[in-house]
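Removed: one protein chain of the complex. Kept in place: all other protein chains.
Going in written order, the chains are labelled A, B and C, and every chain counts its residues from 1.
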Amino acid sequence: MVKKRQILVIGNNTTGCTPKHEKIAYEIGVEIAKSNSLLITGGLGGVMNACSHGAKDANGLTMGIIPQDDPTFANDYCDIVIPSGMGFTRDFLNALSADGVIIVGGGSGTLSEVCAAYMSKKPMVAIRGIDSAITYIDGYVDYRKNVKIIGVDTPKEAVSKIIELITA
Amino acid sequence: MVKKRQILVIGNNTTGCTPKHEKIAYEIGVEIAKSNSLLITGGLGGVMNACSHGAKDANGLTMGIIPQDDPTFANDYCDIVIPSGMGFTRDFLNALSADGVIIVGGGSGTLSEVCAAYMSKKPMVAIRGIDSAITYIDGYVDYRKNVKIIGVDTPKEAVSKIIELITA
Amino acid sequence: MVKKRQILVIGNNTTGCTPKHEKIAYEIGVEIAKSNSLLITGGLGGVMNACSHGAKDANGLTMGIIPQDDPTFANDYCDIVIPSGMGFTRDFLNALSADGVIIVGGGSGTLSEVCAAYMSKKPMVAIRGIDSAITYIDGYVDYRKNVKIIGVDTPKEAVSKIIELITA
Partner (left out) sequence: MVKKRQILVIGNNTTGCTPKHEKIAYEIGVEIAKSNSLLITGGLGGVMNACSHGAKDANGLTMGIIPQDDPTFANDYCDIVIPSGMGFTRDFLNALSADGVIIVGGGSGTLSEVCAAYMSKKPMVAIRGIDSAITYIDGYVDYRKNVKIIGVDTPKEAVSKIIELITA
């Protein structure tokens, strides 16, 4: 078995992604690279772009699974591009491809990925204290209460926690 | 143009579906049949089964889009079965197939369909006052506050409202 | 069980569809309607349009599963539209949705549907004597030699044969 650890990072595309989200995402990318895991994102802008940027700056390996059927729509920091051609339905593919998920804020697209990850029983952590639509999932699942989605406070903690959950 | 009005009804599968949910779903099915619309569901149990049952009892037309690749997994009340073979990814297909969506409670699967419907800008109504995971979507979108997802109180109101929103 | 018989008709889109193909497809649509089966097509032009046209002229029920995520791309003869949003990947969905398949010529898209139908063990018939890319499939499967894909000579024979194979 040569399979790498595959960590999905999700959050807002360009719209709704603040400099604070970007800074956190970038640092998560750096930590994922340092952990020698594969970073998977949705391959577009905002959190996806910042996180992949961080991973590449730290010499990590990155993959983007994009809605379009043309790889040139991916951001510049994806070593590997899956141009799924299935529109936002690719959100499910992202979740299925993850061994674990890190949530950095996000809106309805991110929420659909959380649902898919939840249904396929993937461990999830979420950065506390940033704007997000994802507060309640499936009956009182609240990451701020550390139920099902584990709340974390820093990029470093996010990556070490998700690796711990994947390995458990 | 001969295309029928296509209404998707979503909610819990067998697990989590109470007699109250089933009664409401059945009546929504009857109303959809009476409105001469096509009822689309996920084709399995619980809300999906009850709603299709109601529609067939009122001589309506029903379609079930199921996760499996074998049509025999569909409930007994589907005139048409799409055995998608794509697992829960079919939730996106359900949403894309809808001209409008009626929400009858639900958990993480239902929530993923709501996200997909939201992203593809489909009108949505939700039955008020029943247990549901779907309280907050995309930054304070709360159907109990009538934001984005319109709250309704009865099956009859659900169907007339969604038809009004589809036609608008 | 209320499920209808679901027959998929495949062949060229506008490009590559001759008046001869259209005439045959139209008549197949009429026969499918008369047999009280659901006609499924890819919902676009050429063979898909002609066949749906025939079915509607004979008061049949028609469904189109299209690559786009917008139902207005479907032809005017679809009672039900599945705007799959998954591009040509929808070819597999077409095949999975069929109880049986009728082939009216066709190119690479049609051939991918034949492969998908073959892999999911759906019965297939093909009109003999018209231009088609589909001559050899999976090791000397040749519909002109009546191996695996059964060759037929008329629209009437195509529909009666596929119904016989579905029922067997």
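Please note the rule applied: a contact is a pair of C-beta atoms (placed from the backbone, for glycine too) under 8 Å apart; a residue touches a chain by one contact, two chains touch by 3 or more.
Bear in mind the structure is a predicted one, so any value in this text is a computation, not a measurement.
Visitor: Which shown chains does the hidden chain touch?
Guide: Counted over the whole complex, the chain not pictured touches A, B, C.
Visitor: Can you say which of B:Leu38, B:Cys51 or B:Met86 touches the chain missing from this structure?
Guide: Counting the whole complex, the residue in contact with the absent chain is B:Met86.
Visitor: Of A:Ile24, A:Val81, A:Ile102 or A:Ile162, which one is in contact with the hidden chain?
Guide: Per the contact definition at the top, the residue touching the missing chain is A:Val81.
Visitor: Just the residue numbers, please: which parts of chain C touch the chain that's not shown?
Guide: Touching the missing chain: residues 87-89, 91-93, 107-109, 111-112, 115-116, 118-120, 131, 133, 135-139, 141.
Visitor: Considering the whole complex rather than only what is displayed, give the residues of chain A touching the chain that is not shown.
Guide: Touch set of chain A with respect to the missing chain: 1-4, 6, 38, 56, 61-63, 69, 71, 74, 76-85, 92-93, 96-97, 99, 120.
Visitor: Take the complete complex as the reference. Which residues in chain B touch the chain that isn't displayed?
Guide: 69, 85-89
In the analysis below, only the chains that are shown with their structure count from here on.
Visitor: Relative to chain C, which chain has the most distant C-alpha mean position?
Guide: The most distant chain relative to chain C turns out to be A.
Visitor: So the centre of each chain is just the mean of its C-alpha atoms; given that, what is the distance between chain A and chain C in Å?
Guide: 41
Visitor: Provide the list of chain C residues touching at least two other chains, using ranges where the numbers run on.
Guide: Only 69, 85 qualify.
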